[in-house]
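Complex shown without one protein chain; remaining protein chains in place.
Now for subunit A:
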Amino acid sequence: MALKRMLENWSRLRQQDYYAEEPYMWGMAIDLNKCIGCGACVTACYAENNLPVVGKERCGSGHSMHWMRIERYWTEPEGTPEIEQEEASDFPERGAHYLPMMCQQCNHAPCEPVCPVAATYHSPDGLNTQVYNRCVGSRYCANNCPYKVRYFNFFEFWKDLPHPLEMQLNPDLSVRDKGVMEKCTFCVQRIRAAKDAAEDAGHPEHVEDGTLMTACQQGCPTQAIVFGNLKDPESKVKKSWASHQVELDRYEQDKSEDVRGYRVLEELNTESCVMYLDRVRDTEA
């Protein structure tokens, strides 16, 4: 029986457009012009997804568990490449570019083929799924992720939760134990609830755009994050992708002057589902 199942899966793997008929392909668009780097999305993610707060020391040793992070980059001023100059000023953080980075839900995910126990796989609606119960913790997926957005439970973090605080854990998803890899799921518990609600409402193939929000999107004060179904021509995210001429299955986008859309490291052919809109700055001002 198991063998039959394996052969079935194998033939499905070789079939190019197996999921073409699926009604959903979840995607995101993040406008870096709107991002102010406040970190509300990160906080929202912590609250929604039962992420452990590891404390200053473990954060410093690289064991923090934030599924989403705000990366900061500085463009070196022309003529003065020394980063020290920035650091020496009173406002060393002035002029940072912010880049919210979370799992890009790649359609050619480098993490998927390397997992020895198939704990991470691709769901029909385009999510890069992590099955905590199946994970044995070989950490190969995290090494092979070019975005480095996979987080490993190096310790038993849940044990550090002081008594009444376990009451605020989100019951919709599990608390992960030590030795398990985890990452952004596009709030899969919310997707599941929205799909169920759509089914109850009598349109099982269609989740109304805007009814489903990820935690980071909900928390963003400037609405920089747009999330939705890329297969729905009417969705905001699809329109955003189309207007910036970003297509899912290409590793190099045709760019005209006035579009800002790009995907991080798309030259690696990961076919990620998150599009960023480049920040435009008036450097003269």
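Everything that follows uses one rule, which is that a residue touches a chain if its C-beta (ideal position, glycine included) is under 8 Å from a C-beta of that chain, and two chains touch if they have at least 3 such contacts; residues count from 1.
The rule is simple: contacts and distances are computed from a predicted model.
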{"item": "Omitted chain, identified by the protein name its UniProt record gives, among \"Heme exporter protein B\", \"Polysulphide reductase, NrfD\", \"Acetyl-CoA carboxylase biotin carboxyl carrier protein subunit\" or \"NADH-quinone oxidoreductase subunit D\"", "value": "\"Polysulphide reductase, NrfD\""}
{"item": "Which residue of A:Y19, A:F155 or A:Y262 touches the chain not shown here", "value": "A:F155"}
{"item": "Residue in contact with the excluded chain [from A:C41, A:L127, A:V180 or A:V246]", "value": "A:V180"}
{"item": "Interface with the undisplayed chain - residues on subunit A", "value": "1-2, 5-6, 58, 61-64, 69, 71-73, 99, 101, 110, 113-118, 134-140, 142-144, 146-148, 151-156, 178-181, 265, 268"}
